[in-house]
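Note that one protein chain is taken out, while the other chains of the complex remain in position.
This part shows chain A:
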Amino acid sequence: MYPSKFDYHRPSSVQEAVQILSGNPDAKVLAGGHSLIPVMKLRLAAPAALVDIGRIGALQGISRSNGSLRIGACVTYHEIANSADVQAAAPALAEAAGQIGDRQVRYRGTIGGNLSHADPASDLPAAALALGATLHVTGPGGSRSVSASDFFVDLMMTALQPDEILTGVEVPVAQAGTGSAYAKWEHPASGYALCGAAAVVTRGAGGSCTGASLCFNGVSSTAVAATEVAAGLVGSDLSDAAIDSAVGNLSIPDATGDMFASAGYRQELAKVMGARALRTARDRA
């Protein structure tokens, strides 16, 4: 468990961090380190330099304004899971963060590191996708915003350029009539999501569904949205039967499998976990 040699930088601002990244094409951003350092120790990754953004004040903190919640990239899972603001505004995100790894991991791992790493079996990508999160990114040319649906490109690939840093995540605050939830089936070995379902539903004045989103971690090479399920729910009364019926149409074309759960079985699990998440979201709406 001895990584290859690397340089270490600890910038004090986002600008400085971006500058270092621009000058070091083989550099990697280090946040909580709980994904990057293990792969370095296994020598599956050997970055020439690490840019430790853990001390940049601008990347910390959770703030609420104008109907949205802004979470700094270096906010830890523990902070998110235990934030009253997140629990109220985006319960699916708090639930997802609270189920990542173990206590030690949750005290170190960060939302920015998680989403940038884009491990499809991690818990936050589906939650970010279902909640319609916006990701704020800074690079040498300035800042830009990317929607979660455009951010996750493929297995551990995102819309981030090598010299860009994810600085924060913006999540809409749930309005009256909207509920969200995250339900996780833990992989028995890794503890990652073998199947994780993030659901958001909105009920109109009459109680019927006016909007829905259901997204999954762990079943495909990226977090995926089950748009056909969401479409099937809109206009329904969100009864258990309506949810079961909508989820029955679930199909994940590129489902992945491993020795614990084949692609086909994961599809079946996704129906069960999707329905669980939807029911809880409905009850909160």
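Rule of thumb we're sticking to: a residue touches a chain if its C-beta (ideal position, glycine included) is under 8 Å from a C-beta of that chain, and two chains touch if they have at least 3 such contacts; residues count from 1.
What we mean here is this: contacts and distances are computed from a predicted model.
J.: What protein name does the UniProt record of the undisplayed chain give, "DNA polymerase IV", "Amino acid ABC transporter membrane protein, PAAT family", "Phosphoribosylformylglycinamidine synthase subunit PurQ" or "Molybdopterin-dependent oxidoreductase"?
T.: "Molybdopterin-dependent oxidoreductase"
J.: Just to verify: which one of A:Ser4, A:Gln104 or A:Ser239 makes contact with the chain not shown?
T.: Once the missing chain is taken into account, the touching residue is A:Ser4.
J.: Which residue from A:Ala88, A:Ala189 or A:Ala231 sits in contact with the chain not drawn here?
T.: Candidates A:Ala88, A:Ala189 or A:Ala231; residue touching the omitted chain: A:Ala189.
J.: In the full complex, which bits of chain A touch the chain not displayed? Write them out.
T.: Touch set of chain A with respect to the missing chain: 1-2, 4-5, 42-43, 185, 187-192, 258-262, 265, 268-269, 272.
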